[in-house]
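A single protein chain has been omitted; all remaining protein chains appear in their positions.
Right after this comes chain A.
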Amino acid sequence: MGSTSAENPTGVGRRDLIKRSAALGLISVPAVGFLSGCASGGGGGRGRAEAGEKTAKNPLGVNTTAPMEFVLFDGGFGREYAEDAVKIYEKNFPGAEVKFSATQKIQSTLQPRFNQGTPPDLIDNSGAEQMDMGVLVGKNQLTDLTPLLDAPSYDDPGKKVRDTLRPGIVEMGQFDGKPVWILYYAYTVYGVWYSQKALDSLDEKYPETWDEMLRVCEKARKRGMAGWTYAGKYPYYIPFSLYPMIGKVGGREVLDAIDNLEPNAWKHPAVKDCFEAYYELYRKGYILKGTPGLDHIQSQTAWAQGKALFIPNGSWVENESSHVIPKDFELAVSAPSGLDDSDRMPFGTIWASGGEPFIVPAKARNPEGGMEQLRIMLSEASSKNFTTKVKSLTAYNGGTDGIPLTSGLKSAVAALEKAGSNVVNPRLQDWYVQLQKEKIGVAGLGEMMAGRLTPAEAIRRIQGFADETAKDPSIKHYKHQ
């Protein structure tokens, strides 16, 4: 970039320079308007494909010859599972042309198309470039998926799709009121991940109370192993075990109040006790040294190498860190430890929820096709295919019989069984991304776990952030139903 000016450095006139400085420095300003296309342009869009006839084989009434376009997020789960499902669609509708693509750049590829009114028919709106769901819903950009949920399931015409899904999936897709805007395809179990082998070598079981937790950490420290590590650069991983602990200690209402941004929700004694419990890990030196400077991959690697015993994470960790987790690691997940016997919910209370949000845009040309593709993916065969290929559960309830499960997955299934109905589902991370990640995560919990804030200060600060978000008119607000 500098070669031309290097050859002729004195030839740059003042006027040129101002022009250049304008062109260079301000690129960020036009970029916003530019990348997102011309908002006021487009609008019209194309015609919508005519719906086909509803039959037993085609309950959604897909137009058998209408083209269908499917854009997948090409992330940790890869693209193969979706390609396999597309093949089934093509087989069922030989007359339809399917355009399938996978990208990591969901936002940059699709935002202009939303603005022009020409979005694809099915999108996996996931990853770092996820488009804000609240805004998409608020601006009426999505199709209500209720017809899909009420359609007969792919395997059993006597059962509706909605009855084949895991608990919480349908509710997660609602924002306010009845319509279901999102279908989360993957099912993630959050909790404390550890190596059963390492725990066995300490002669310990997974600790159920906090006193036991501290004892196990002390024992580990004597063996030169830290108790905990976490993604220090992305401290919003801490809630994966902290929130369900708060739920266990204080009951679901505490988490609901937090999600609803109620005044003083964070001042609840259960929150304070759990914060203090975590701070104790820092104070006693049970956190792996240097953790606040590690990103998620680095912390997972340190943990897989046996430098730390526990890490708060989600079930994707098995796939994401598969190349560093040793063969004999015996990966396991547990619901978070509570404080003591006086906790409101039993040990086993766990956070599990949907991941990989699939949406059908309101202005899709062939929304029935998009929904039909989802119906295919929610069949037992496709679900098993997904679980086998990417070591993760799907929204389809079941689908783990008769296929070999990896050790992490097996333990996640066991944890879900143990939890039964005690599954909590905090919503901050999909309702208020900035609040959850940047404010509560980085500026609150991250600072506390690095020892730069006391629990009381952290709570005061986080309550302030939550109040700010509650008052901000530019943010759409949601409530638990």
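As a convention for this text, contacts are C-beta pairs under 8 Å (C-beta built on N, C-alpha and C of every residue); 3 or more make two chains touch, one makes a residue touch a chain; residues count from 1.
In this text, contacts and distances are computed from a predicted model.
Novice: Looking at UniProt, which of "Sugar ABC transporter permease", "Amidase", "Ion-translocating oxidoreductase complex subunit C" or "Cobalt transport protein CbiM" names the chain that isn't shown?
Specialist: "Sugar ABC transporter permease"
Novice: Given that one chain is not shown, which residue among A:K159, A:R283 or A:R452 touches it?
Specialist: In the complete complex, the chain left out is touched by residue A:R452.
Novice: For the chain that's not shown, point to the residue among A:E262, A:E380, A:E438 or A:D467 touching it.
Specialist: Candidates A:E262, A:E380, A:E438 or A:D467; residue touching the omitted chain: A:E438.
Novice: Considering the complete complex, identify which of A:Q107, A:S153, A:S337 or A:Q373 is in touch with the unshown chain.
Specialist: Hidden-chain contact among the options goes to A:Q107.
Novice: Which of these touches the unseen chain: A:L294, A:L409 or A:I459?
Specialist: Residue touching the chain left out of view: A:L294.
Novice: For chain A, which residues touch the unseen chain?
Specialist: 1-2, 5-7, 9-10, 12, 14, 17-18, 20-34, 36, 38-43, 107, 111, 114-117, 129, 131-132, 134-136, 138-141, 232-235, 288-295, 298, 302, 307, 433-434, 437-438, 441-443, 446-447, 450, 452, 474-475
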